[in-house]
Structure formats: structure tokens, C-alpha cells
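Shown here: the complex without one of its protein chains, the others still in place.
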């Protein structure tokens, strides 16, 4: 994807029609992301939409009221919120030299095993945006519950230059 | 919080009335924390009290028998145990230049969504102790179960100088 060389990541986001939301303000004594050396650790982000709200389809558990497509869309939103935190802390999305890891937490019924398909909503967007530099290590698990009963939460680890 | 400059972290703990317990000895082939470069990775710590026991109020699931206050107190205890591991491995709590990340695992019923409030018990104490250097990235999830049926487990990542 040689086009990544000549366009900025922000231009790439625009081309994809993605507007970064205002990064969700932590409501407590923690922060959205911490830079240590060349490593940026991003807090788990929920699937808030561009207005900072949880769409009703992105609340609850996979395997109950929400569909696989809802899950993928929610995971994609989490990544957008992760990137909003990246930008807030390091200033420009072009400072990311690699997405090192994404951790995906899926709020699900105990019998819902299509977790990778849900998490692909996050991974696919990361690669759409960053190309090969977006190919990350990943862990995906199904959890009993998430903050605000959100459908998906994604945390990130980035290499910054 | 300029007072942090002139007092040691141990003095700060004393002022808060906190006595670090003997770090919980791993009962298997793992260790409490590993230092790699300037990064200290601390194993998930349970909510043991100062005598190394789990208070009955800190066993079980949030949303069942335990209250939100129990959960916050348990998360606070986890941080105390995390710091005991930090001290055991790097010698002095003053070597921490930043708490980079806390991961909070809350043992809960599938319908208990007040997870951030529980985890605030951990985050608040970290900032009470370290001031701005204690402001961390954080991921909070609700899990199906924890070792020993403990109410909360917290893992940590620290930058050491």
C-alpha cells in the first residue's frame, strides 16, 4: 500500500469518512494513554460513537440481543476511540510506527464463541488505516461484563517514533 | 503535589497508614514481577489483606453478596499488594517514575456494570501515593471467575529509573 507513504494518516481517515471523536475523558484518576520510552499504552476504550454515546445496539451481550454485525461495528468504534487517545497524547497519528498489540474484550453470553469475527472489526480497521504497520498481535476474550454494559472494549499498545 | 518531591513514597505510605504486606509468594513457577529494561511487569495481585488473607467480604462476585464499597476496598488492597511486589523486586518504591498501566479484573455477575467505580479504589490509591506519576492507563473488565474466588485482581506495569 504505497499510498501510505505519501498521505498522512489523518488524510487516510478522511478518505475513509472517519472523524476522530473528542477522546473520552477518563472519569477518574487514570488517563487515556501513557507514553513510556517509545511505547504508548492506551487504556481500554469502549465503543462510543462520534457523539460520545453508546448506541443501544452496542450495549449488552453478544449472543443475546446483539448481532455479530453489531459486534464488529462496536469493535471498529473502539479502535476509533483508541486512535483518538493516541492523537491526544502524541499529537499526530503519523508518529505511530507500529500497532504492536490490540486486546479485545467482548461482552458475551457464555455460549457465544464467534469472538474472533467480532474482533476483526477492530483489526480490519487498523490495517485499513495503517497498512502493514497496522498488523498487530492480538488477544481476544469473552468477558462476563464491561463498564456501562458496553458490547466491546479494546486496549492498545503502539510503537511511537 | 510538590510534597512528593521532598518525601519518600514509603513516608507517604506511612502517612496514609498503609503497611506493605510481605509480598504474596507465588505458589508455582512464576514470580511476582519481572524487570525488563526500564519496564517492570507485575503479576496479577489478589485482594489479600495485611495478614495475607482474603477477608470474607472480598470473596465472591460483585452483584451477588458483595457491595460496591467492598469492591473498592478490594481493588485498593490489590494495589497495596502490587506495590509490595514492586518493592520486593526493585528495592525501593522511589524508583518508580511512572505507573504506566493497571489492569483490573472484577469477579462479577453478568449484570454488574459498575466496574469503573470498583476499579477507582485502585486508581485513587495509586494517585494518592504517587501524585501525577501515578496517573496510569487502565483497562477494566468483569470476569467469570478469579483465583481463590477473590473479588478483584489487579496487574501493573511501571516505568523504573
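In this document, chain identifiers A and B correspond to the written order of the chains, with residue numbering beginning at 1 in each.
As a working rule, contacts are C-beta pairs under 8 Å (C-beta built on N, C-alpha and C of every residue); 3 or more make two chains touch, one makes a residue touch a chain.
Keep in mind the model is a prediction, meaning the values are calculated, not measured.
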Of A:59, A:93 or A:126, the residue in touch with the unshown chain: A:126
Which residue of B:9, B:42, B:93 or B:113 touches the chain not shown here: B:42
Footprint left on subunit B by the chain that the document does not show: 26-34, 36-37, 39, 41-44, 61, 103, 105, 110, 143-149, 153, 155
For subunit A, the residues touching the chain missing from this view: 37-39, 98, 100-102, 106, 108-113, 115-116, 119-120, 123-124, 126-127, 134-144, 157, 159
